[in-house]
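All protein chains but one are shown in place.
And now, subunit A:
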Amino acid sequence: MNRYFYYNIVLVSLLNLMLFVPYLLIQHRYEGSIMSMACAAIVGSILALLFTHVMKTYPGKGLPEILTLFFPKFLAVPFMLGCAFMWLTAASIVLYTYSVLINRFFNPDTSSIIVLTFMACVCLYGATRSMFTVIVVMEVILVVCTPFILFVLFKAVRSPLLDWDAIRTVAHYWNRLPKVKPFASSLFVFTGYMNFFMFNRLNSPNFRIRFRWFIPVFGSLILITSFFVPIGFHGTDGSADYLYIWSVTSDSLVMSYGFIERVIFVFLLLYLMLSLMFATIGWHLAMELVKSCLPQPKKPVDPAKTPRSNWVIVCVFVVMTITYAYTFNEKQNLEITSYWIVLRACVEIASVLFLFALSLAGSGKRKRLET
C-alpha cells in the first residue's frame, strides 16, 4: 500500500494548477509568497508526518471508525459532514474550472455547462465504484500521465525563452513576511495525504510507511516550479495578468517534432485525466463519509454490487456541482476558490492536529491495557 499513499500525494500536488494556486501565489509575489511557500512546506510536511502516526496507530480504520472509538455518533456526524463538504467542494471546483478551460482553449462554441455535465457523468460513474477500484484506477492514470507532465515541466525549465533574470528578481523578494492566502494555497500542494482519512481503511495492520522524505521533497519541487516557471515565461509584471497562467505557460512551449506542435493541447489532455481522477476521488471520499453517517451495517471494502446509496449520494453531488456552475461566473468562482482554499487550510490543520491528539490518547490507552 505504500505506493498508493504516494500516488495520492503526487496527484494532489500536481492538481494545484487547477485550484488557482499559482495564480494566488503570483498575485502576492512581491508581498511574501516565497516566505509563505517556505512556511507551507514546513507546516505541510509536519502535518503529513503527524498524520502518518495516526495511520500507524489505527491501521485499517478510516475517519468514521476512529471517531466512533471516542465519540458518540451525534458528535462525530457534524465533523464527518464537514470533511465530506471539503472533499466535495475541492472536486467540484476543479471540475468547474476545467470545464471553463475546455471552453476557452478546446472548443469555444460549446457551453461550459455541457462540458461540465459530461465530465460529471464520468466522475459519477468513477466515484460510485468501490474504494479499491478507485485507488487502482488512480494508479493507472498516474502511471500514464506523470511521465508526460514531468517531461513538459522539464521542457519548460530547459527552454531558452525562460527568463532567469525575472525569476531571480522575484526571488529577491524572499524576505517579506508570509501572508495567509499564499500560505493556505501553497499548503494545498502538501495535502495529498489527507485522502488517507478514508483510504486508510484499505491498509493492513502491519502497514508501515517508508520514504517519508518524499513528501517535502516532491511537494517543494512542484511548488517552486508552479510558482517560478510562469514568472520566467511571462515576466515579473506580466505574469500577474493571466487567469489560467499555466495553460498560457504551456502554450509558450513548442515541440517542433512532437506530432503536435503546441504543447498546450498535450498538457490540457493530461490535466483532463488528472482532473477527472481528482474529482472522482474527491466525490468518492465525500460519498463514503456521508454514507458512514447513515445508520447501516458495516460494508466490505470491495463489495461485488454497487449499493444504490452510492448512486443517490453522488447524483446529489453532480446536481450541486452543476448548480454551482450555473450560479457563479468565472470571477465569482475565482473569488470563492481563494476563500475556500484558506478555509481548507484551517480545516486541514485543525483536523489533523485533532486526529493526532486522538492517536496519542489511543496509543496511551493501548499501553495501559498492555501493562
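Everything that follows uses one rule, which is that a contact is a pair of C-beta atoms (placed from the backbone, for glycine too) under 8 Å apart; a residue touches a chain by one contact, two chains touch by 3 or more; residues count from 1.
We take it that contacts and distances are computed from a predicted model.
J.: Pick from "Ger(X)C family spore germination protein", "Extracellular solute-binding protein", "NADH-quinone oxidoreductase subunit B" or "Raffinose/stachyose/melibiose transport system permease protein" the UniProt protein name of the chain that isn't shown here.
T.: "Ger(X)C family spore germination protein"
J.: Which one, A:121, A:143, A:260 or A:319, makes contact with the chain that was left out?
T.: In the full complex, the listed residue that touches the missing chain is A:121.
J.: Using the touch definition from the top, which of A:14, A:39, A:54 or A:166 touches the missing chain?
T.: A:166
J.: Please output the residues of subunit A touching the missing chain, sorted low to high.
T.: The missing chain touches subunit A at positions 30, 104-105, 107-111, 114, 117-118, 121, 124-125, 160-161, 163-175, 233-238, 241, 248, 251-254, 256, 261-262, 264, 305-306, 311.
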